[in-house]
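Attaching a single structure in structure tokens format; questions to follow.
Here the complex is missing a single protein chain, while all its other protein chains stay put.
As written, the chain order gives the labels A and B, with residue 1 at the start of each chain.
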Amino acid sequence: MRRWLTFIGSRLVMMAVTMLIIVTVTFFLMHALPGTPYNNQALLSNDQLVQLNKKYGFDKPLLLQYLAYLGGILHGDFGISLQFSDQPVTTLMATRIGPSIQLGLQAVVLGTVLGVLLGALAAANQNTWIDRFCSSIAILGRSVPNYVVAVIVQSIFAISLRLLPVGLWDQGFRSTILPTLALSIAPLADAARFIRTEMIDVLTSDYIELARAKGMSEPMIVVRHALRNSLIPLITVIGPMIAGLMTGSLVIETIFSVPGIGEQFTKSILSNDYYTIMAVTIWYSAVLVEVVFLMDVLYQIADPRVRIVGKEGE
Amino acid sequence: MSVADIGIAGVVPGEIAGVRHGVEHGVKRDGERRDDVRGVERDVTHDVTRDVTRDVADGPADPAAVPDALFVPRAAAVADHDAADVPHLSHAVQAWLRLRHNKTAIAAAIVLVSLFVVAFSAPVLAPADPNAQKVEYANLPPYWFSDAAEQYRLIGAQNQHFVLGTDQFGRDLLSRLLYGTRISLTISLVAAVLDIAIGVTWGLVSGLASRRVDDLMQRVLEIISGVPSLIVVVLMLLVFQPGLVSIIVAMAITFWITMARVVRGQTLQIRSLEYVQAAIVLGTPRAAIAVRHVLPNILNLIIIRLMFSIPTAIFFETFLSFIGVGMKIPNASIGTLLNDGFKVVRIYPYQMWIPAAVLCVIMLSFNLCADGLRDVLDPKMRG
Partner (left out) sequence: MSEITEDSGNVVETGGIASGAAASGTAASAGGDERPVRVSVRDLHVTFRKDNLDVHAVRGVSFDLRAGETLALVGESGSGKSVTCRSLMRLLPRNARLDGDVRFDGRDVLALDRKALRDLRGNRIAMIFQDPMTSLDPTMIIGRQITETIRLHTSVGRREARERAIRLLDQVGISDAARRFHQYPHEFSGGQRQRIVIAIALACHPDVLIADEPTTALDVTMQAQILDLLADIQRDTGTAIILVTHDLGVVAKAADRVAVMYAGRIVEYGTADEIFYNPRHPYTWGLLGSTPTLDTERGRLRPIPGVPPNLAAIPAGDAFAPRNAYALAVDERYEPPFFAVSPTHAAATWLLDPRAPQVEPPAEIRWRWRIWHELQHLEGAA
């Protein structure tokens, strides 16, 4: 138990440091941006600029601005959006986090489940047509960018067949199907490849041979021993998978007009919306850092070899 | 295996020169029982060397069929050779021999090479200036489309033959695609090489440095990897303004993390090998150890990672253009072509699907090649 506490404690400290550095770097990077964050800067006179800068506090020394920003974050205040009629960024994002998380979760679950299935099937039937088929799907998934997939499924299911909505977020679950599908391609391909490699390795191990010698059938061996042993290391790649998903969500949300964080980010980038860009950056980093942390904990729990236990063999 | 099965022919005791094989080399026929492949005579009056591969189907000989004269100590000495005498093929040759069997990878490699040749011959092959606008020719479909002739005629462009059509500014899409592919390939190639170089250097230094330096470098890695790479690239591009160089730099400084981790792990492993430990104890400089011991051992890894990094970089380049921070107009890259095409995909689908197809072919070829290379270069992965 004490080792658990130290483990989690040190990881939490590390996470806090990481976040602080990210916030700092983002802040100073944003203030190094060329141009102004105002909508119609070409039309603004110098006087108006000074006025605006004063209004938003951009005339203060950078360090003060930085400290003010840090203080604000601690209170959940991420500044105001300069593009969206001075709304607080927090309110702006609050409504958008839900769809993004739902989409992300659905895509991760769908992608990994299908990917694990494909990878396991391929590994269990190594060098047969099943393997070639599953591996081809995985390699296609890696090679066809998700926005191409998005446009394809959109054209087929929404525009040609009119089965599902083209975009927006107004039809409940039905609205989520196509974006989820497009977004799940990458985790699917990653998981399939990872599990195939891992499982082929596991399937040649001695304990699988022993399971065969016990008289277990191949499907039983795959389910009882091989899958369990290949799934544990999969935990370690969930973090990078989530990071990839964030990238994907930017375009997918834009293509399907999903009112999510990703779509917000693309808009903010194009309009130099300082505070929103920073907030989204911090949000994404926080999610990633957290996911990595959770996966580390999960790995500790799942793998008895690294599990933090007090006892050792005699 | 009974004696009766064994064909005995022409055994003349004592006539060494005319000894015939009592047990014959059978004609190899898969699946047939060994007993069937007997009875064929073979003359062995000429020298029988020991390295003659004998068919395993042959069983023990019948003593009665063996000439007495052979019961003398043999002339040759004991072959006290060891494994080193076995003809040794270099790694590269072995890898090539294995890769040759992977037809998919070979096909992908051929496609890739052709793509490179075509893309880098863009100035020669392109029928027009990729950035030359001619608004009256806007949005013309490829001339070989069924309804194209009519459209071409309507705007008085009967003598024009746009192989892949034109975009909204009347620019020749084939030329733009050629130049765009060249740019995308250049970006991804340079970015991948840079990212591998940074990663390898970082990993080597970290793996060979003192514990404290290694720890520090590890912490830095951990923090950097806490930021989604997408965000870093986008921020970089916002600060440095999109363009060829800034895209390359942004991607190179983001993607090296994985490579650094892998190389560090490998370095630590190789460093713990006894002969490397010995070299360190003998005072060999770290740089020499890196070059002499570590690098040759991770060469395979570097090649494989490079092959996987390039498609990732291509994807990211197109992705950046897609969200609007990629190559600056009017320059074309596959990403900008896709983005432009996407905007009009409902009306002029060819403007998106053609670059999309090219992109997929490139990605697929790289991935297939990389997979093939990994299979032959990474012994752990071989089935």
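Just so it is clear, a residue touches a chain if its C-beta (ideal position, glycine included) is under 8 Å from a C-beta of that chain, and two chains touch if they have at least 3 such contacts.
Worth saying up front: this structure is predicted, and the values here are computed from it rather than measured.
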Per the touch definition above, residue among A:211, A:235, A:278 or A:295 touching the missing chain: A:211
In chain A, positions touching the absent partner: 205-207, 209-217, 224-225, 228-229, 232, 302-305, 309, 311-314
Interface with the undisplayed chain - residues on chain B: 1-3, 19, 21-23, 33-34, 44, 48, 50-54, 56, 58-63, 66, 68-76, 78-83
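In this text, only the chains that are shown with their structure count from here on.
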Averaged-CA centre spacing for the pair chain B and chain A, given as whole angstrom: 29
Interface residues, chain B side, partner chain A - complex: 219, 222-223, 225-231, 234-235, 238-239, 241, 311, 315, 318-319, 322-325, 338, 342, 345-346, 349, 352, 356, 359-360, 363-364, 366-368, 371, 380-381, 383
Residue numbers on chain A that touch chain B, as the complex places them: 14-15, 17-19, 21-22, 26, 29-30, 32-34, 126-127, 139-140, 142-145, 147-148, 151, 155, 159, 197, 200-201, 243, 246-247, 250-251, 254-255, 266, 269-270, 272, 277, 280-281, 284-285, 288-289, 292
